[in-house]
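Note that this complex is displayed minus one protein chain, with the remaining chains in position.
Here is chain A:
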C-alpha cells in the first residue's frame, strides 16, 4: 500500500470573460469604453492557468489534486467561460453573478471576492472537513482587456500568502508542502520556493492549453456551478477609480513601400540612421 500523500491539493482557478484576443476593438462614439458587442472568450492567461491546474493533477501522484474549482466574477454570460474551464477538466465552478450593466469590477474588488470566498471555505470547519482547504490559486498574470495585471498580487496580499508571479514553470512537492516556481523577470528568470498555500500567476510560456473535446463539453454541462451574489460575500463593486474617457490611440499611418534595399538604405540615411 502506498502511503497517502501528506497533503491533498485543492486548486482554485479564477477565470475572466474578456473580448477575444483576435478581435480588433473599436472605441464607442460616447468615449465611455469599447464596443463590447463582439466575440468574447476566456482570457488567454486564464486558459493557461486552467491548463496548469489540470496538468498538476496529471503530473502528481493520482489523487493528490483533490479538486479543481474555477471561479468567475461577472455578468450572467461569464458562465460560458466557466463551462469552458469545466470542459477541459475543472471539477466544479463558482459564479459570482454581477448585474448585466454594472461597471466592470476593479481588480481589488475581484481580489477581495476571491479572498472572501477562500476564507469562507478555509475558515469553516465543516466545509474544510468536506472539501478541504484551498491551498493553491492559479490565475492569469493579466487580463487582456484592462491590461492591469494586479489581481493575483492583491489576492496574495489580502490573504497574507506567498506569491509567485509570471510563472513559466511550476513544480509542486506535496510532501514538503512546497512549490518551486520559475518566474519570468526583466532580462531573465528567477526561481523561488513558496510554501503552500500560495498564489501563482501564469505567464504565456507556462504551457499550451488544450482544446475541449465534444464529449467533454457535453459532460461539462452536468458539472456543478455554484451561484453566488455579491452580497453573499459582502463585497461592494463600486469602482474607486473614475474612468473619464476612453479614446482611440493616435493613428499611425504607414509610409508606403520601397522597391529595393538601395531605397531602404536611402530612407534610413534620410532619417539619420547609418551604420556605427
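Simple rule for what comes next: contacts are C-beta pairs under 8 Å (C-beta built on N, C-alpha and C of every residue); 3 or more make two chains touch, one makes a residue touch a chain; residues count from 1.
Following the convention adopted for this analysis, contacts and distances are computed from a predicted model.
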UniProt name of the unshown chain, from "Trafficking protein particle complex subunit 6B", "Origin recognition complex subunit 4", "Probable electron transfer flavoprotein subunit alpha" or "Dynactin subunit p27/WS-3"? "Probable electron transfer flavoprotein subunit alpha"
Among A:76, A:218 or A:246, which residue is in touch with the absent chain? A:246
Among A:61, A:99, A:175 or A:234, contact with the omitted chain is made only by A:234
Contacts from chain A to the absent chain lie at residues 19, 21-22, 24-25, 27, 34, 106-108, 111-112, 115-116, 141-142, 144-151, 153-158, 161-166, 168, 180, 183-195, 198, 203-205, 233-236, 238, 240-249, 252, 254-265, 267-268, 271, 273-276
